[in-house]
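Here the complex is missing one protein chain, while the rest keep their positions.
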Amino acid sequence: MSRFLVRIESEEYDIGLEYRSEKYYATLNGREVEVSFHRLGESRALLLIDGASYEIDVRANGFDNRKAVFMKGMEIPTEVEDYNLAQLRKRAGITSEASVEKVVKASMPGMVVEVRVKPGDAVTAGDPLLVIEAMKMENVIKATSNGAVKDVSVAAGNSVDKGDKLLELE
Amino acid sequence: MSRFLVRIESEEYDIGLEYRSEKYYATLNGREVEVSFHRLGESRALLLIDGASYEIDVRANGFDNRKAVFMKGMEIPTEVEDYNLAQLRKRAGITSEASVEKVVKASMPGMVVEVRVKPGDAVTAGDPLLVIEAMKMENVIKATSNGAVKDVSVAAGNSVDKGDKLLELE
Amino acid sequence: MTQKITKILVANRGEIAVRIMRACRDMDIRSVAVFSDCDAGAYHVRMADEAYHIGPSPSTESYLVQDKLIEVAKKIGADAIHPGYGFLAENATFAKRCVDEGIIFIGPKAETITTLGDKLQARKAALESGLPVVPGEQLDDDNLNDALEKAHTVGFPVLIKAAAGGGGKGMRVVYSPDDFEEALRSAGNEAGSAFGDSRVFIEKYLERPRHIEFQILCDQHGNAVHLGERECSIQRRHQKLIEESPSPVITEAMRKKMGAAAVNIAQKTGYVGAGTVEFMFVEPDQFYFLEVNTRLQVEHPVTEMVTGLDLVKEQIAIAEGVELSFGQDDLSIVGHAIEYRICAENPEENFMPSTGVLKNYRLPAGPGVRVDSGVVIFSEVPIYYDPLIAKLIVWGKDRNEAISRGRRALEEYRVSGVDTTIGFHRVLMDNETFIRGDLSTKFLEEEYPEHRYSRLNNTYREAAAIAAALHSFTTQRKIRLASSAPKNQQTSAWQARHRRDNLRSFGGDR
Partner (left out) sequence: MTQKITKILVANRGEIAVRIMRACRDMDIRSVAVFSDCDAGAYHVRMADEAYHIGPSPSTESYLVQDKLIEVAKKIGADAIHPGYGFLAENATFAKRCVDEGIIFIGPKAETITTLGDKLQARKAALESGLPVVPGEQLDDDNLNDALEKAHTVGFPVLIKAAAGGGGKGMRVVYSPDDFEEALRSAGNEAGSAFGDSRVFIEKYLERPRHIEFQILCDQHGNAVHLGERECSIQRRHQKLIEESPSPVITEAMRKKMGAAAVNIAQKTGYVGAGTVEFMFVEPDQFYFLEVNTRLQVEHPVTEMVTGLDLVKEQIAIAEGVELSFGQDDLSIVGHAIEYRICAENPEENFMPSTGVLKNYRLPAGPGVRVDSGVVIFSEVPIYYDPLIAKLIVWGKDRNEAISRGRRALEEYRVSGVDTTIGFHRVLMDNETFIRGDLSTKFLEEEYPEHRYSRLNNTYREAAAIAAALHSFTTQRKIRLASSAPKNQQTSAWQARHRRDNLRSFGGDR
């Protein structure tokens, strides 16, 4: 049986999975649950958990452990790790990769209107870092964690594509 | 310029096509028409002909010249041939392949309820050949052309899949 | 004395299961789907709150197996079962079985189903309720002379009908006395083998009647109303294809009169729930009782669109024992609605069913358009069940607006992977006889004797010709370009190009 640690918001779930004679067997925090899984398309499936019906879309980017699960009109961000690796990581005191990301990237293409910080500035989570105009609206990009600005890669007037590095914290 | 002969119902259309510097150029029965072609999906495209907008789906089976064009709520059966080959064929007195098809195939899966002809029987277009039950309904398969029954491949009670040979005329 | 329903098992599949689950969600009731093998990924299973597998694909091994349905309902604690239409909807045994097991059956009482399901008993009930019936006679079992005499009394042409009939089985039209004996015998045999009941009766055959039916709602407290009529004259093989409400020929006075008759037979037979009283109608004002359908009908949405009511919600409230919240005078008909049955069928091949995977499935939308669909993109239309995959319903402030919107919505509807009746319906919307409202159950055979439903003109043919040629051209071009690539890469250049370009244009007028 494969075992995964899934983090959603601040909750952790221990999921065991096994595939045997064309069926899936699952445990949730050690408790057995009846699971039926039916593919509907490239990233879609119908999942029955103890009879309850969930049509799911899963979006994974392939670069980290994060997957977004879309169901019942909600998009739920999750982080999936191998259970044993997660335990090792925890014992070693390393936080998961999602929270240590220090590179701020453009989440959409647009034009940089204003850069509000410079290398060396100390920032607190929530502080505005820069302003990007896209779809005729100004969007303020904020710091997601505390730190100091290490490096700024763009200047006002620059066009950026989705995924372009904007600045780096340390 | 490539040249095609397209047959729809009993009408024939002479279509010339060329692709040059990212644009399509077309002629219809010798007359130039302005064509713009925008891909929308695997078999779908948006076609503008002298400004008129057609969202099309094309289904082709790859085995013969027939393609079904779906547009404006209609499914239009077409036959496309290379124009020059079509002329050669006509001069040689050969009818197009679609009309010489003598093998009657199941157009859907079902169960053979009744076979109404036997080898040697003469049939006229429209004559019932056999009855297939599918989706709780009995469907009578009729002859599409005149001829004689050469061979019957199924019997009452047989299950058939889509595309299975049912009988052959000659 | 009402009992709140909190969980409903929907003993059906396809569009009607989805429709019922939508009402459940609107009422905050938990809905439970059941499914056969081939329906494991079906839309009704995805729509449900819970879903349970009940057996192999053939309905005789799944959706029709009463034991399995009852077993699931009890296991999961469903208060009620909604049978939809078809399958077990008009099965008195199942209705009784539910009640015996302490589960609410959302439909009339078993006795009512039994009475009204038998055409002879229903005819008797209609006569006793003072409804006009088609002149006709019951037949003694074996007396041919007597039968022929009765046929003469009724007057040829006569219609021989099976007492237990349905779907046109055991039914024969006889124009001449010479053909009577053989028709009587074969109708009896057919009825016997189809229904296990060979009783037949004869009626005067009406040549070009309209099919007009009245929707009724009756609560458990003796209150009953009708919700106006539906005209369902456009049929093939006794199956409806287009339904509308109101009928173009029913006046307010006729509506009152026929509606009262419908309510009357419902009350006389102790009817509870939603039902339909069917009539044949001959202009200007003759109507004859045909039968009562003791279920929600496929075409119920047209009534919903012109009354603003949700009939499934009303059914559930009635089943809970709630009194109707309105009387006859509170109801009015607003605008005009038309329903088109979207079936996976080829209309030009005598409506032969078509199966496959829906490679493209895009719903029409916008003002005045409702779609009740049992499928979504990539759904498979299996061979085992009814070919009805969806219903398109349009509303307009009058019949002309409804027809215009119908035309537009049918052109917006895009399905590929199976044949459908969409193009057929679209052609009918240009038919002058239809537009005039001059309908009868003979409409299709009179207007389209050749079964050709086309609105191809030269402009469309030219566009299709260019489209087909372009398809060949782009495919060839890519094969030429890719001729050195390994063989399995050559399959479809149209596809290959698409994948590479990731949805971008490859040409056009930029």
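Each chain gets a letter, A, B and C, in the order it is written, and its residues are counted from 1.
In this section, contacts are C-beta pairs under 8 Å (C-beta built on N, C-alpha and C of every residue); 3 or more make two chains touch, one makes a residue touch a chain.
Quick caveat: nothing in here was measured; it's all calculated off a predicted structure.
Of the listed residues A:88, A:108 or A:155, the one in contact with the hidden chain in the full complex is A:108.
Hidden from this view is one chain, which touches chain B at 36, 38-41, 46, 48, 51-53, 55.
In the full complex, chain C makes contact with the omitted chain through residues 18-19, 22-23, 25-28, 37, 40-41, 47, 53, 301, 304, 308-310, 334-335, 357, 362-363, 365-373, 376-378, 380, 397, 401, 404-405, 407-408, 411-412, 502-503, 505, 508-510. Of the residues in chain A, those that touch the hidden partner chain are 2, 4, 6, 8-9, 11, 13, 15, 17, 19, 22-24, 26, 28, 33, 35-45, 47-49, 52, 54-60, 62, 67, 69-76, 78, 80, 107-110, 134-137, 139-140, 162.
Everything that follows uses one rule, which is that only the chains that are shown with their structure count from here on.
Distance between chain centres (mean CA atoms), chain A to chain B: 50 Å. Of all residues in chain C, none touches two or more other chains. Within chain A, contacts with two or more other chains are made by no residue at all.
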